[in-house]
Each structure stands twice: as structure tokens, then as C-alpha cells.
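Note that one protein chain of the assembly has been removed; the remaining protein chains are unaltered in position.
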Amino acid sequence: MKQIGKRDWLIPGGHMPVNSTGREPDFTSHDLIAVLNTSQKTANVELMVHYTDSEPIGPYVFTVAAQRVRRVRINDLIDPQAVPLDVAYALSIRASVPVVIQFTRQDTTHANSSTMGTLGYPLD
Amino acid sequence: MKQIGKRDWLIPGGHMPVNSTGREPDFTSHDLIAVLNTSQKTANVELMVHYTDSEPIGPYVFTVAAQRVRRVRINDLIDPQAVPLDVAYALSIRASVPVVIQFTRQDTTHANSSTMGTLGYPLD
Amino acid sequence: MKQIGKRDWLIPGGHMPVNSTGREPDFTSHDLIAVLNTSQKTANVELMVHYTDSEPIGPYVFTVAAQRVRRVRINDLIDPQAVPLDVAYALSIRASVPVVIQFTRQDTTHANSSTMGTLGYPLD
Partner (left out) sequence: MKQIGKRDWLIPGGHMPVNSTGREPDFTSHDLIAVLNTSQKTANVELMVHYTDSEPIGPYVFTVAAQRVRRVRINDLIDPQAVPLDVAYALSIRASVPVVIQFTRQDTTHANSSTMGTLGYPLD
């Protein structure tokens, strides 16, 4: 397998619902990113959160070990600052090695969950 | 971070449900685009709406400030003309600087919402 | 706007649910493609349906006028042969001019609909 992916990714359409139904944390409404690192080196990841009416906040930092995938709930990002619910936000993400990133939302506002997913947008 | 994205984007699959369940405007059925501008300049955006049986309508114009994301509900576009519910439409979008665009639908026809999302199609 | 899109597209993940809930045809479970033609010429489109255990069937033919979008429900394709429900299928699509194609599923097996969408895969 070739070393694959890109170092820079964008997710334009973030928005975490306020309400949830069901047992925490599995059924808490959330946005998440899944970061796959198929390289042989640890990926050091920096994530900036963009808003509509204020300056970007970050970087939020985490690592993904070699040959591993890591899911990061946006609801769980607290340092340097929690991402508020019910606001539009976007993510710009830079990793130290090529990765591939998928975005997923689980919305449990109602008794049944609703999900959506899309790949992020990679930079050439 | 490199200046990233593309100036031209297409969204083929627009269609806003007629019916909604729940409190307005949060639970109104809608299509929306999220436009992320990671550049250092304001993005001037022009959007054309394409239909099945009539000429394209537009441009609809709006701006996205530097380093900001903006969500635009298609239901809220009224100038030059509101986009009708329950018809197939598509979007062609041109920005003055590179941006990245995600499309999302929230369908609350029924008591539980249903969501879907996909990146737009960027022009090289 | 540049003339944009690609002439060849693939949709791997077709599958139409057997059951539906609600008024026909709006709430019939279906897969559909939305074909956006931003060129100045009519797009003549040929679509082949691929299956798991038998030869591809087609071509199914339709047109999309210049500067128009057209939604085609896979359930409505009958010539040369209807696409059966509850089987895995895929689409390969060739247009006479560059287009952009989005795939959407509406599943109303249950009283609430479930939707998903993704862009097709374009050929370079």
C-alpha cells in the first residue's frame, strides 16, 4: 500500500445539535471526525475551528499512531476552548503525515437518531 | 495552512421538502450550503439556481469574511426570487477567492428529522 | 463560469428498498440521480446498470437540456428493462457533454424517511 492521504483537510459544515435523546455518551448528538493514518509514523494533528462572527480558535492538538484510526468528537474538544452547540463552525486540519479524514454527524434530537457522513476536502 | 479550495462549485441535487415538523426555524425542512473561506480576503459569492424546465435564476449574492464560515439556507434566498419548495434545482457557485462548500439537507417532513450531507463538486 | 464537470460517472452503491410508507410517488422509497448540465448544449446521457450475478443492462437513454438539471428516479427506468427492487446494482453513466451527478436515496420503509446522498465518482 502506498503511503496515502493528504496533510491538510477542511470540513465546512459543522453544527452540533443542542438536544439529545438516549443514554450518554453513545446517543449524545455529536459531530465527529475519523482520522486514518496509514503511514509508519505518528501523526501530530492540529485543528482550527472557524466561526461565522469571530476569529478562529485553536490549535486543538492530538495524535494518531502509525497504522491506526482515531475518532475525535468535536463535542469533546475543550482545550483551548469548548466548541459551542447550535452554532455553525468549520474545521481546518493539518497533520504531520498524510492522513484521510471522514466527517460524521449523529443527531438524536428526536427519539430516533439521524446520521450523515462525508469525506473531508483534501488539499492537493 | 495553504490558501485552499476552489472558486467554482456545483451542487446538483437540490430539493426542499414542502412539509416540516417542529419549531421554526430550527426544525424547518431546508437545504443549506456551508461556505468556508480560509483566505485572508472577503469572499464575494455569486450563486445561480438551475431548474429542470426554465432558465437559471440569479445571481444571488452574499459575502463570507476572511477566515470565516457562513451557512446559507436555500429557503432564505429571496433576491432576485425565492427558490420554490418541492422542485428539483441545482446550484452553481462562484467565489472571488478559493472556498470549500458542503451541502446539507434537513428533512423534517416526519416527526423525526432526516439529514444528509455531501461536499460540493469543485472545478479545477 | 467555465464549462464544468465530467462526461463519465460511476455510482457503486445502488439498492432500492422494497417497502414504502406514505403517499405515492413523493414518499415511495427510491434511488435517484440528479444530473446538472451547465453547458450550452443538450446532454445526451447513456446509463448502464451493473449487477452482481448477471450482465450489465442498458443503455437507458435520456437528455438534459442546456443549463438545466434533471432528476431521474432509478425506479422509473423501464426501457430496456426495469431495475429490480432489493438487489445491489451500480450505475455507469456517459454524457455527451460534461455534467455533474449526485446520488440520493430516500428510504421510507419505516414511517419516517431516511435519506443519504453523495456525489458520483467522476472519471478524469
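A, B and C label the chains in the order they appear, each numbered from 1.
Heads up, the rule we're going with is that a contact is a pair of C-beta atoms (placed from the backbone, for glycine too) under 8 Å apart; a residue touches a chain by one contact, two chains touch by 3 or more.
None of these values were measured; they are calculated from a predicted model.
One of A:I11, A:V35 or A:V49 touches the chain omitted from the figure, and that residue is A:V35. The chain not shown here touches subunit C at positions 8, 10-15, 48, 50-53, 55-56, 88-90, 92, 94, 103, 105, 107, 109-112, 114-119, 121, 123. Taking the complete complex into account, residues 1-2, 4-5, 34-36, 38, 67-71, 100-104, 111-119, 122 of subunit A touch the chain not shown.
One rule holds in what follows: only the chains that are shown with their structure count from here on.
To fit its Cα atoms onto subunit C, subunit B must turn through 90 degrees, a value rounded to the nearest 5.
Inter-chain spacing, taken between the CA centroids of subunit B and subunit C, is 21 Å.
In terms of their C-alpha centroids, the spacing between subunit A and subunit C amounts to 30 Å. Among all residues of subunit C, those that touch two or more other chains are 112, 114, 116, 118.
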